[in-house]
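Partial view: only certain chains, each at its native spot in the assembly.
Here the chain labels run A and B in written order, and each chain numbers its own residues starting at 1.
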């Protein structure tokens, strides 16, 4: 039901567990890895490195942020994973774009994978797989494609805005996750607008059938919900597990992220309710329209069928039909018909049929 | 779906976490802070202070109640927060009118934010964001606008009614929360009346379609429910956490508040059931009405279509149609028609069609 064809799920069946494979769509960009190193005093930025350079340049006393712009670099991921002694099952989930949000812990790392979500102009859900591996003095981040979402954080580091340069890799980790989660608010906003617009349409334009449109919104909501539910659990586990890679004084920031995720989740739950309500409204509109149609038929038929009967009576060819010879017979019949019609209309008006 | 446009949610995206910003609608009132200080012996009231005066006038041996009439005073909030060493994330939630009810604890404070809710004359939900920061000898309260809701408590302090002057800041905190929660009962009452009126309308006026009205009530109920669910959890956490800012002997009062919140919650749950029932009744009414319309059509058509056929027979122009020449042919046909009609009516009566 997603736009991305989930062929990847079966691609992996039958493989040796722990073997790396990128399951997303190959994108035609030049691959690249960025190394950003900083401490309170200085910042070193290396764009578009290849992995052997990275391993040579690491400086344990600084925060080392290794950022993959694309996931299309299986070898680099493998070698860097080996260097930092990261379990191959973690690396596998990094490259498996079908994986649900999840947190995992090993002796030396915290691993978190989640989705960057947005609605495009046709209100289609776009999703991007992002992962973070947090070590003591380094953070490795993975994204499917280049984008503007995490740029402000890089700029904040370069320009020394806020506390980021005074803190270690775990705060950077928080900032990145927070940026992705805050971005959900935009999505939430768009969905709310979509739902409200649909509600307005249903009320103002009550004879239109919007079932397919509501159905489309429902699918988006359910997909988003799936990711948010998994993310909520992951953040909960992250905070509960209290891994040593995160300083105790920084848990309040993660709890703030948790708060935001919960807000997003509650909104999504509300949207499901709203979507059901819209479905109900649409159904009610449709059945109301049916009522309208049937009432029209009934009004027309109930008035004219009896009248046609009367006309039929005096269209009979019996020899002996005294009324036919009355001077004003024709006009009397018209009179009777008008009275009958008036009675019918009055009765239907009373019943509020029109 | 609320009357307040939730633009605020995206306003905050991309900002440095913990930066203060009022997310509500700017109201054109003169800002003001009130300082009320009291102990068993005396009461000092300072209306419309500005924040430097407040910080100079604090008296630790008295209860210091600092009350913000509007949230439109970011600087004052920031400075007072700094003075009392309140975490900026708490202050942020104070000013973020979109935030759901929540309780939070730090070493020195209890922080609670909740909603003041009411229905206006058009049965639109009005909501106001209120927050409380409780310290050892002071309480800071925040409201979006001036109003009568908390006035009785100020008067009770000034006139030394009840136990309030003998107690400390935590009892004041209880009184204020209790006032807001008790005010929900008015809301509950109005909603119940709304639902009962709607029920009466549905039963007495069964041909009207009330779908949009019921839909409107449903939206109010769902919004209120969202706030009450969060508040219920907050009060539960507040009592469970047993912060040292609240004297042990005063927990029974908080449990009474909890009781009231639970009562409100149960009522809201009942209202949801009631609302669903109303939806059902409306649907049943509509389909019943459809039945009525169809029955009318069927009665009219079933009686007159056969009669018209008979008339049509004797309207044919065949040369040789013996009946046409009978002396009383016309009258016999009338007779047949009347008998047929009588049979039809009898059959339909037996089937209870009218």
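In the analysis below, a contact is a pair of C-beta atoms (placed from the backbone, for glycine too) under 8 Å apart; a residue touches a chain by one contact, two chains touch by 3 or more.
Owing to the predicted nature of the structure, the values given are computational and were not obtained by experimental measurement.
A single sequence accounts for all chains of the complex, and while 2 copies are shown, the assembly in the file contains 5.
What we mean here is this: only the chains that are shown with their structure count from here on.
For the two copies, chain A and chain B, the CA superposition rotation is 70 degrees, given to the nearest 5. Distance from the chain A centre to the chain B centre is 27 Å, each centre being the mean of its Cα atoms. By the touch criterion given at the top, residues 152, 156, 161-162, 178-179, 182-183, 185-186, 188-189, 192, 195-196, 203, 252-253, 256, 259, 263, 266, 270, 273-274, 277, 280-281, 284, 287-288, 290-291, 294-295, 297-298, 301-302, 305-306, 308-309, 312-313, 315-321, 351-353 of chain A touch chain B in their complex.
Across the complex, chain A is touched by residues 1, 6, 9-10, 12-14, 16-17, 87, 89, 100, 102, 207, 209, 211-212, 215, 218-219, 222, 226, 279, 283, 286-287, 289-290, 292-294, 296-297, 300-301, 304-305, 307-308, 311-312, 314-317, 321, 323-330, 333 of chain B.
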